[in-house]
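What you see is the complex with one protein chain gone and the rest in place.
Chains here go by letter, A, B and C, matching the order in which they are written, and residues are numbered from 1 within each.
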């Protein structure tokens, strides 16, 4: 009954097998290997467009590298007040950009409201030398409350951002969970809506340590700079084939979507079971593999006594995370323990 | 006959096995897992002292993180002119320290001569507000010419550095190769000589992507800062157990030393065989797993025709690197090809 | 009728005279001159305590240098959402700290409400490696709405900040205006309340380009670091005596307080005269030398037609700034023009 985080889960066996398969003889270093090339090709097919891809081993690195090519050191990145890049990356975006400002906007369900974005864009000028101008809008999909922006919600934010000249970054640490929720294509959730750079996370959904920074459209022209920043940050691994191998297996045969569906289904079952109990209510809509509930203290106590792992959230709720390997048994056991 | 780099070699099968063994159920994230703890314990035993350990996935990251806790942004790090941190890390030390200066000293065999270090220490004051004061001496062991500092050579550099108040960093990307060459204990080559922070590399000697930043003595007090910098740089992997597992296997049963001895032996055989030929001479003493030779163009041509992989070095020599899996067959084939 | 900013005003004639007096023969460079020493002595007397002083030529530099010794690059500075350091210094605090995060708190009259500060302190942990911990509370006195924190209001913010381990920075670009408003001693408005570092501005109140960063209590121990950062930022002027001379004259005979009282009086007269008109209301209390009003468009039009200079503020109000040399004639002319 470990619902602490999807980062406590192991890797999928096929990911391990891919590592073993890749461990065969010599291979070019630093991303010049054929598996890295294959991952790029897979992603171009899946996203139905030409793109550039850079692989790394942590979502924090992926986000910070992406932001470093979108924002200058004296510019501003707009994000939600609860964004991972703002609260949970120890200032990595500030570090990698050389000092850009993260400008947080509050909002329910960890979503930025279009009116609030517009107000900030009106208040923070683009060409006043005294003020760090907004240059990037960063959106998390799934976001930090486990919610997915609907496509129309993305449009309502990306439209004004683009009109003001901002680039759009998507933190997709749980991209696959959002994607299967919306049931659209990867392209429809990203570049067709104006996303310039996507950080696609596999680590939380079955990989060991593998993330992809994907550049679309005009952003592709910044790939050489991105590579230089990757090297400078110590994220250009010598034996990159092992990162690529994880993604190669993860994308093959739509495993990434299958694992996301499994995790989402486990979370949905948990959300339904818990919220049906007296003394429990959902604190956020459950759009993916995370369940936020508010529950009476005795229920929380029973869960803890039964050994269920979950986190107390700063807002007073409790977060349960399902992963690709969360079994229905665990879900049922947790519901039963909560019921008492 | 791939002698391009030890980073083109695969991982040792026992490293892969350790990954598979670690892939069992849930484990705490971010280094709180039991395998990480075991690695720390192993290192404390091997180095015969209490220490702090931080794991990462690239040598560039390890070096830059280490330097970031030893030098302020307005201070100076002394290193050899050919040091990897100076030439081959795309400014990572400057990035992680927030702008420290790397002050290069030239010298034969990629070694700093004690007199040159003393001259720099005399010229660059410790307490003149206009000048970034030297605060760190960085030494590579093996160094970038494949040479190992003898213990007395280390003393001759570390002594004056310590007397001037500098901390000492050791870039040990090929530490194990130097260690078996000198035949001393890990403690004798590091903290007993005054090394404050060692970056111990496993990637080039049989791991997939695993390096350890080891803090000795008073430097241990900076461990919390090091962890914060690691997180900020995106190098605190969520599923850290997989990095730890590599080092755990690598250190077990002295495998790290066995692999280093094998690589060194292959290099020694190659050095001996090539240098016995007319038209070939060693450009550097061969102390570890790297062989630098100057050779006639026709010999180089024969090697290339035979498919031998090696790099032209900026100084006009050629570099051949042996790895843990370089076979004696490959060595003999290369010598035969060179002989023509 | 120039009410655009106190930075459009000239310097006081006695400041110019002090420059001429200082222009006599040779003097030690970089702050080792006797006038700089005299300024320090004057400030120690005025603030009734031992202190360290560093002189600079802009308020942005003063603030950013001060913050750079209070916050690490991976830490957080709490300020008001409208703070000058957040909106009007082009990211200077992020630059000088090496990437610290500025965490803005909204609040009426550009004041932070104690409850909001406490909520942020509760949400942002001090010792969670993933989150940049709050280390500094920055307060502006006068603040960006022209309001002064009362002493009790300062206590209600500084108390919880100190309890949480934060240092306190005061942006005193208009310190003298606030001081004469509160009628307390400099010590009572600063170190006796827990302020660690004060940026005392003279430029807006009669100097040409002169600001002082003043370290109190334990912060004094960071003076050497502050000097190094000053040099590194290009703010250690070779001929520092000319900056010191301005402050020397400005502090002599309480001229700084006299000029502040004059400016405040002009602003008060303007606030009273304008707010007495139909169609005008004060947008903020007038505590110092700034007047924020909301006024009907025809009134604004009449003012502009009459040549009155003022700024439209982002919130829809209009800002009028009185300086040390704003005459009562100008005030009366503006009121008359507004009245029509």
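Definition applied: contacts are C-beta pairs under 8 Å (C-beta built on N, C-alpha and C of every residue); 3 or more make two chains touch, one makes a residue touch a chain.
Computed from a predicted structure; not experimentally measured.
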Chains shown that the absent chain touches, full complex: A, B, C
Omitted-chain contact residue, chosen from B:73, B:234 or B:288: B:73
Candidate in contact with the missing chain, chosen from C:44, C:151 or C:209: C:209
Hidden-chain contact residue, picked from the options B:21, B:123 or B:281: B:123
Omitted-chain contact residue, chosen from C:162, C:231 or C:302: C:231
Residue among C:27, C:277 or C:333 touching the omitted chain: C:27
Interface with the unshown chain - residue positions in chain A: 30, 73-74, 98-99, 129-130, 227-229, 231-232, 236
Touching residues (missing chain, whole complex) on chain B: 73-75, 86-91, 94-95, 98-104, 123-124, 129-132, 314
Missing-partner contacts on chain C, residue numbers: 2, 4-5, 7-11, 13, 16, 19-20, 23-30, 56-65, 89-92, 95-96, 203-204, 208-209, 228, 231-239, 242-243, 309
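In this section, only the chains that are shown with their structure count from here on.
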Chain B and chain C, separation of their C-alpha mean positions in angstrom: 51
Chain A and chain C: spacing of chain centres that average the CA atoms, whole Å: 41
Chain C: positions in contact with at least two other chains: 73-74, 98-99, 129-130
